[in-house]
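What you see is the complex with one protein chain gone and the rest in place.
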Amino acid sequence: MYTTELKDKSQKQAATPLSAEDPERLAAFEARVAADDFIEPKDWMPDAYRKTLVRQISQHAHSEIVGMLPEGNWITRAPSLRRKAVLLAKVQDEGGHGLYLYAAAETLGTSRDEMVEALHSGRAKYSTIFNYPTLTWADIGAIGWLVDGAAIMNQVPLQRTSYGPYARAMVRICKEESFHQRQGYEIMTTLAKGSAEQKRMAQDALDRWWWPSLMMFGPPDDNSPNSAQSMRWRIKRESNDEIRQRFVDATVPQAEAIGLSIPDADLKWNEARDAYDFGAIDWEEFYAVVRGEGPVAKERMAARVSAREDGRWVREAALAHAEKRAVRLAAE
Amino acid sequence: MSKEWPLWEVFIRAKNGLAHKHAGSVHAADARMALEAARDTYTRRMEGVSLWVVPSVSITASDPGEAEALFAPAQDKVYRHPTFYTVPDGVKNI
Partner (left out) sequence: MASLFDHAIRLGDDALILGQRLSEWAGHAPMLEIDLALSNIGLDLIGQATHFLKLAGEEEGKGRDADALAFRRDVLDFRNCLLVEQPNGDFAQTIARQFLFSNWQELLMTEIAAAPAPALSAIGAKAVKEVAYHARYASEWVVRLGDGTEESRARMVAGLDSMWRFVDELFDPADGAASLRPAWDARIADTLHAASLDVPKPRRAVTGGRRGHHSEHLGHLLTEMQFLQRAYPGVTW
C-alpha cells in the first residue's frame, strides 16, 4: 500500500471544516463516494475524510497489536501442541493484520512511528475489549468465539469501505480471520463438554466476556458522534446497533448449542421483531474503559511501550548496518 | 524520535505463468530484510512462488488530476478492439 508523502503538515492541525473545502471538488468527491467508487491514495479528498480515516484505521491497527497481548498471555501455557500452534498462528495473524492496517493508513500521509507514538502517549485509542484480563484457558476460547466473532461482523462490511487501501486490507484480513472464530468456538465446545471444572471455566469466561463483547460495536446509534458523516462517506457501512443486534442473534443459539448460558436475565426472543431483545449495556463502564480505566489498561500499554523501547537499539543497529553497507558498496 | 525503517512495496507472483501483483508493504532496513519480512507477512498461506520488494520512494505514480488527459483519449479508439470489425457469417478462425 503505497505512499509518497509521509510528512503532511496538515496532519498536525485540526481538520479543515468541510465548509472551507473547494465546493466543486467536494461535490465531485461526494458524488464518487455515493456511487460506490473507491477513493485511492493520491486522489483529492476532504481533509476531514483523511483525518477520520487515519483515526479509524490506526485505531483498528492498534487494536490488532494490543490484542496480541491477552491471547499471547496463554501461548506458553496452551494445553496441547495443536492448541499451542493454533494460538501462536492466530496471534501472529493479528500482528500481520496490524501491519496491513498501519500500511493502509500510511498511504494517507502518516507514518507508522507517528501512529505508534500517538498510541503510547494516550492520544490514540484501541478497542476497549483488550483491557480485560485473560484469567483461564477458557478465555482464549471466549475471545476467539465472541471477540473475533464481533470483529468479523464489524469488518465484513468494511471490505466495501470507500478508501481503496483500507478495503483491500480488510479483504485480506477477513479471509485470514475466518479460522479465528471457529478455533475459539471449538475450545469452548470442548470445555463445555468436558469435566465439571472445565465447564465452569467455560461458563465463567462467557460471563466475563459477553458484555464487553457487546460494547465492541461502539456506543448506541443515538450517541455515536461521527457515525452519520462516516456512513455518508462509506467509511462505515452499517450502524453500531444494527451490527450489535446481528451479533446477539447469531451468538445466542451458538451458546445454547453447547449448553452455556448468556449472562443476561432480560434476553428473550421477540417474535414480532424476529430478533432477540437483550438487557441494557453498562455504558458507564464502556466510557470508563475508553478513558483508560480498564482493569489491565496500564499493563497493556506498559507492555507495548517496553517492547518499543527495548527494541530501539535493534532498529538503530539495522539502519546503521544498512548505511555502512551502502557506503562500502558505493566505494567498490 | 529515531529514524524509521524505510517502507517497501511487496509484489507476489501467485504461481508461475502469472505476473507479480501488489500485495502490500513492509518496513525494513535493507532489501534482504524486506524480502524476508514480505515472505513472513504475505506468504504465510501459500500465496506465492516469487516475491519482489521495491522501495516505496522509488515508485513514480501518475497524478489522478491528469487521469483524464492520460486515459480518456483511449476511449474513442474502438478500432483497437477486434469487436469493432465485421466478419461475414460462417467465416471461422479469424
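Assorted remarks:
A and B label the chains in the order they appear, each numbered from 1.
Simple rule for what comes next: a residue touches a chain if its C-beta (ideal position, glycine included) is under 8 Å from a C-beta of that chain, and two chains touch if they have at least 3 such contacts.
Keep in mind that this is a model prediction, so the values were computed, not measured.
Taking every chain of the complex into account, the omitted one touches A, B.
In the complete assembly, the contact with the undisplayed chain comes from A:Arg77, out of A:Arg25, A:Arg77 or A:Arg160. Those residues of chain B that touch the chain absent from the view are 5, 26-30, 32-33, 36-37, 40-41, 44. Touch with the hidden chain on the side of chain A covers residues 65, 68-69, 72, 75-85, 88-89, 91-92, 95-96, 98-99, 102, 137, 187, 190, 194-195, 197-198, 303, 306-307, 310-318, 320-321, 324.
Here is the rule we use: only the chains that are shown with their structure count from here on.
Averaging C-alpha coordinates per chain places the centre of chain A 28 Å away from that of chain B.
Across the interface of their complex, chain B is touched by residues 1-4, 6, 40, 42-44, 92, 96, 99-100, 103, 106, 111-113, 117, 169, 172, 176, 312, 315-316, 318-319, 321-322, 325 of chain A.
Against chain A, in their complex, chain B makes its touches with residues 1-5, 7, 9, 22, 24-27, 29-30, 33, 41, 44-45, 56-57, 59, 61, 63-65.
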